[in-house]
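Pasting a structure here, questions to come.
Only one protein chain is missing; all other protein chains are in place.
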């Protein structure tokens, strides 16, 4: 029952943050970040399992490896960007948070560029000159 | 999961203790020391968190195939 552990750590951290915020807001922020990271690392193993299963299926079905890697990279970018943005937003820096999100979106689009290029080239080739 | 639970309490403890010391030193009229202590405590906690963030990024890399 890992969910209980996660919820427990979350609640405890919340109380501690509440207590410390009175004295030292900086430490409260650090504690919140730390808790977030711990929870995420705990979940990373589960996500990895899911992804391994998907990868296995993909190799069995001979899905192009490029596709799969692109997809995974996109998800990874989304996760990291999201994490950074939330931490910054917690610290009260909304503008930096939105910049981080912007960077995440842009990088995802960059990942898609090769695919878009291939599709457009093919369409142009199919169309009579 | 039990991986780093202790660290949560460590950080909270450090925070509380640093706050206490800060208050005490302030009462004693040594604001100089008070600030230094706060800074030191912050550095220690930040170090812990930096290590953890490195861990996190490594995990994400491994999970999501960032092999390049």
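Just so it is clear, A and B label the chains in written order, and each chain counts residues from 1 on its own.
Simple rule for what comes next: contacts are C-beta pairs under 8 Å (C-beta built on N, C-alpha and C of every residue); 3 or more make two chains touch, one makes a residue touch a chain.
In this section, contacts and distances are computed from a predicted model.
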Practice task
Given the options "ABC transporter permease", "DsbE family thiol:disulfide interchange protein", "Rieske [2Fe-2S] domain protein" or "Stage III sporulation protein AF", say which is the protein name UniProt records for the missing chain.
Solution key: "Stage III sporulation protein AF"
Problem - Shown chains that the omitted chain touches within the full complex - result: A
Practice task
Could you tell me which of A:12, A:39, A:58 or A:91 touches the chain that is not displayed?
Solution key: A:58
Completion exercise
On chain A, the omitted chain is touched by residues 47, 50, 54, 57-58, 61-64, 67-68, 70-71, 74-75, 78-79, 81-83, 101, 104-105, 108-109, 111-112, 115-116, 118-119, 122, 125-126
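Note that in this section only the chains that are shown with their structure count from here on.
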Handout entry: For chain A paired with chain B, centre-to-centre distance based on mean C-alpha positions, whole Å
Key = 23
Fill in the blank from the handout: In the complex, chain A touches chain B at residues 2, 5-6, 9, 12-13, 16, 19-20, 23-24, 26-28, 30-31, 33-35, 37-38, 40-42, 44, 47-48, 51, 69, 72-73, 75-76, 79-80, 83
Completion exercise
The answer for chain B against chain A in the complex is residues 1-5, 7-9, 11-12, 14-16, 18-20, 22-23, 38, 41-42, 45-46, 48-49, 52-53, 55-57, 59-66
